[in-house]
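Yeah, one chain of the complex is gone here, protein chain that is, but the others are all in their spots.
This part shows chain A:
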Amino acid sequence: MATKVTSAVMRQGLRVLGVAIRTEKAVFTLAVLSSAVYGGMTVASAWALGWATQNVVLPSFAEDRVADGALWTGTLLIIGTALLKAIGVAGRRILAGLLQYRMQARSRRDVTKQYLRLPLSWHHRHPTGQLLSNASADAEAAWAPLAPLPMAVGVIVMLITAAVAMILTDTVLAVVGFLIFPAIAVLNLVYQRKLSPLATRAQQLRAEVSEIAHESFDGALVVKTLGREDLETQRFLRRAHELRDANIAVGRVRGLFDPMLEALPTLGVLAVLAVGALRLSTSSIDAGDLVQVAYLFTLLSFPIRALGWVLAELPRSVVGWQRVQAVLDATGSMEYGSQDLASPTPAALEVRGVSYAYGQAEVLHDVTFDVPAGRTVALVGPTGSGKSTLVQLLVRLVDPTSGQVLLDGLDLREVAYGGIAESVALVPQQTFLFDDTVRGNVTLGGDVPDEDVWAALRLAQADGFVGRLPAGLDTRVGERGASLSGGQRQRVALARAVVRRPRLLILDDATSSVDPQVEAKILYGLRDAAEASTVVVVAYRMATIALADEVVYLDHGRVVDRGRHEELVTRCTGYRNLVTAYEREEAERAAIEAEPVTGPARLEDEEDQEEVSA
């Protein structure tokens, strides 16, 4: 991932800077003007000092008396240039900050807007960690060169003024300057070229170290239950040591070049003294000129490095900008139609020849079924058969690769933004709770009166435990709902769906962590309250299936059969095997228990295995 400062990177980097300059024209112009004042005044302050030396200091020693007029002029010159320079510095710094942080914030807003706009299928393809760093680290890196940019422009002004000043003072001394300053610039360039791949690598490793820590702490429960702390520490340690070595490599380069960059201007001053003495001996210059040029060298040696800083940030900036741009350029954003779905009656759902693929792997093939208004359909199928995927299509979290999903006869793609959410509510299989209060998690910020929240919680059989929480509705549930039990989390998610009184309610195995009694109460509650909705429910439990008017049996992404439960049980082998698994198991058990069990456990494994595969 190491990017060298190649001319291509350079060109791209300059283009990125161009974007910022065009977007924030006014701020950039003002920043550059301030910086130019700073650059000019830096040279002027050296000149003022030279003037004071020549016209005040040296005469007073030579003539043993102080010329008052010159003395005050000198003082004013010194203080005046310093004041102007200070204003330039302040302006440059503040405006550069404004430029950088504005662009940063703009990128962040644009990127997250994309995150919200792009379809879920796009999210499926991009790891969470990467998306988070696009919005934070990459947006930061993209505009990092803007901080030293105005200063760099000021430095160029400074160098030109200095060159002019030196030529005006003495051409021979100017030659020394023209040798030293390009030397500093070249050294800087070499420095950045050597440094930037190393720094990029260190940056990359830092991100990796952070990723490992994130994942490892996220899976802390697994690490603990299997006692894999040592293994995790080894994994982290390897990367931490790589990072250490990368940082030391950076340190070596810094350690080498920083003192050189400091020494070079000092050697320049010494050269000025030597050459200047020679020029003095031929009376080509006076001592004031000498002091002025030497002073200029001391003042210039530091700012000149700003050019290097911009260059140093360019490769990182280009990478960051490209990553941000990739998000901004991502197409396939969901288009919304203009149709309105609102209606007081339950919705009718129709799925017509729908297929869906994650990347290359098609997991739904030509799925067709319908749910008449007000009916309840159970979606049944073995693990991994595509139920959750199908359910995502029904609420248009993703669009099908081919085929159509219709609600009240209307293709979901024609519905206006927000229209689907108004009519359809999905309780996903994986409960996701925000790090917010119970109320916030149910209402999602909507304006819902507390009675309605309580009514929804009651329907989800969650009113009891929420009532017992320390702050009731205002209790925070922790990151991902950590302070609730699994079943409690599911019921809060359920309340979130029913509080909206959807016309189509979709439950994706939404009661799996709830005990049968509570589940029964929830389902009966839903059936009684939900006379105004159509329900699609993914379930394995007979209690749930029994509530359904019809069952759709899905296997390997295809609708194998559909019909009433009683019909399917007799007609469809796969379905029968699935839903009667417990009963058959019970019957077989009774038969096995009639025979006493003997012999070592290992041998029995094999017998069991045969039974299983039989």
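The rule we apply is simple: a residue touches a chain if its C-beta (ideal position, glycine included) is under 8 Å from a C-beta of that chain, and two chains touch if they have at least 3 such contacts; residues count from 1.
Note that contacts and distances are computed from a predicted model.
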item: The complex's invisible chain, by UniProt name, from "Sulfite reductase, dissimilatory-type subunit beta", "DNA modification/repair radical SAM protein", "ABC transporter ATP-binding protein" or "Succinate dehydrogenase subunit C"; value: "ABC transporter ATP-binding protein"
item: Contact with the hidden chain (one of A:Thr23, A:Ser136, A:Thr171 or A:Ser343); value: A:Ser136
item: Of A:Ala8, A:Val186 or A:Leu278, the one touching the omitted chain in the full complex; value: A:Leu278
item: Given A:Asn247, A:Gln322 or A:Thr437, the one touching the chain that is not displayed; value: A:Asn247
item: Residue of A:Ala8, A:Ile79 or A:Ala326 touching the missing chain in the full complex; value: A:Ile79
item: Hidden partner chain, touching residue among A:Asp170, A:Asp289, A:Glu313 or A:Asp509; value: A:Asp509
